[in-house]
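Note that one protein chain of the assembly has been removed; the remaining protein chains are unaltered in position.
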Amino acid sequence: MSLNDPVRERIRTACEEVRQKTPLAQSFTNFVTINLVANAQLAAGGSAAMSFLPDDIKDIEAISGASYINVGTLLPSYEDALKDIAKSFFERTSLWVLDPVAAGLGSTRTRILKAFAEYPPTIVRANASEIIALCGIWDISLKTDSNGKVNRPAGVESVDDVDSATLHAIELARYLREHNATHTAAVAVSGERDLVTDGDRVYRLPGGNAMMTKITGAGCSLGGVTATYLAVSDPLTAALAASLHFNCASEQAGTVAQGPGSFQTAFLDALWQIQAAEIADSTIIDMH
Amino acid sequence: MSLNDPVRERIRTACEEVRQKTPLAQSFTNFVTINLVANAQLAAGGSAAMSFLPDDIKDIEAISGASYINVGTLLPSYEDALKDIAKSFFERTSLWVLDPVAAGLGSTRTRILKAFAEYPPTIVRANASEIIALCGIWDISLKTDSNGKVNRPAGVESVDDVDSATLHAIELARYLREHNATHTAAVAVSGERDLVTDGDRVYRLPGGNAMMTKITGAGCSLGGVTATYLAVSDPLTAALAASLHFNCASEQAGTVAQGPGSFQTAFLDALWQIQAAEIADSTIIDMH
Partner (left out) sequence: MSLNDPVRERIRTACEEVRQKTPLAQSFTNFVTINLVANAQLAAGGSAAMSFLPDDIKDIEAISGASYINVGTLLPSYEDALKDIAKSFFERTSLWVLDPVAAGLGSTRTRILKAFAEYPPTIVRANASEIIALCGIWDISLKTDSNGKVNRPAGVESVDDVDSATLHAIELARYLREHNATHTAAVAVSGERDLVTDGDRVYRLPGGNAMMTKITGAGCSLGGVTATYLAVSDPLTAALAASLHFNCASEQAGTVAQGPGSFQTAFLDALWQIQAAEIADSTIIDMH
């Protein structure tokens, strides 16, 4: 993509606005990485609030620019709570990001994700296996023939590469915008070369650093920061800006880290330090 | 305050005793920052134990010098549990610190905080908005006319400055000492210049570093370390010593940090390294 493409201008503006407005994006997220989600949102320039009760979430929704739901570690009370929350977001036309962590594993998770089909999010951010599994749970069929492989996640790590989820991501984005409250949507597939699509255009982001797979919560915190960006911009710009912000910060962290401990520290520092122009000028491959 | 004020001697002694006795202060706290609460207590010189079950809390109370309750992330089971625990602390005349995170948001949180009115803590530590909201929930009216503004928290961040909560903090401290089990109390209001009061005297602590607002859990972990100090000293000394310890450590961290990641690392190092004399000799403004 050329350096003067209008998409880049929207990304730059989004980065600047996050730093100027410190937008609040609330999260209902897993216990493993909840701290990193909040710290990444703060380091990216936003503000954070976390809750697990519908009454809390609804109150905080009123003062949040966007919300984030991550189904990583579930408790019995979540099944009713999350259905109630998704319905409430729908009725208030709230913007929200879903991370369907480990989609396809566990009957409770499957029921929760199934319930979201009726009240879908604005953005789904996930790895390739989760995107493919979510399409299965929501009965989203591919217009183009796929290779017929049945994909099953290997725990919380993807067993599929980003390429293999391209068609699923496109169809998923179309499903989201058709069925969600705002009729705008994006899907972000994280992996070696992230993919972002709004259902029409497909972008690939080749940056980043492999050490991101050696700290827990790289994907979860990207979901949270995507919600931070969604509070100030359209879904496609939010998904692109958050992914690029993460890729730039992870590249910078990779130049100084001695291992995963110092990598996480340097990554949070880099999220904070990195300039909007650097994020907006990253390599973006416009696929069509 | 002069360098030979007796308050400073009590602060110095408290800091030294925490390092010598490694006092246990247990916590019932939120999932976002529970790790930082424990690590800050350890780095300050204390010992940590976390639990969410009344039977656990009551057993651990017997071996704890003080306890800490933080209502940040609530689960359905907490409403009965926390009422039971507060009542039990009251009956055993246990010392405890309350952080009323996001007071005013969510009906469950409001009911939990309301229930504490009957069995109030020894110390409340919060931001200005939460102090004002808690006074509202507990029907504490100001003796002096306030400006009549209705304050509402903006998520978990304060929308009010510390000054505006001065009268609320004084009245809240008086309420605590009148109604709690030990009839001694303090209130600490965190912000740009922290305020600590026992209901009679008011102290302002101008130190600290703004980067503390860019890591999640600065306030939560201060509540935990306040409980650590409460295990070895009176409430006013505990609130002052913990806040000064945090301010000194955050100032020291600010001199080396490159961003919020390295700031948190350096902050924990500084909590550990900083000398009792340095903490006790910090600037303290005695308001009256």
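The first chain written gets the first letter, and so on, giving A and B; residue counts start at 1 in each chain.
By our rule, contacts are C-beta pairs under 8 Å (C-beta built on N, C-alpha and C of every residue); 3 or more make two chains touch, one makes a residue touch a chain.
Since this is a predicted model, take the numbers as computed values, not measurements.
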For the chain not shown, which residue from B:16, B:56 or B:278 touches it across the whole complex? B:56
Among the options A:36, A:205 or A:222, which residue touches the chain absent from this view? A:36
Where chain A meets the chain that is not shown, the residues are 30-33, 35-36, 72-76, 102, 105-109, 154-157, 213-217, 257-262, 264-265
If you put the missing chain back, which residues of chain B would it touch? 24, 26, 31, 34-35, 38-39, 42-43, 47-53, 55-56, 59-60, 63-64, 75, 77, 264-273
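Just so it is clear, only the chains that are shown with their structure count from here on.
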In whole angstrom, what separates the CA-based centres of chain A and chain B? 34
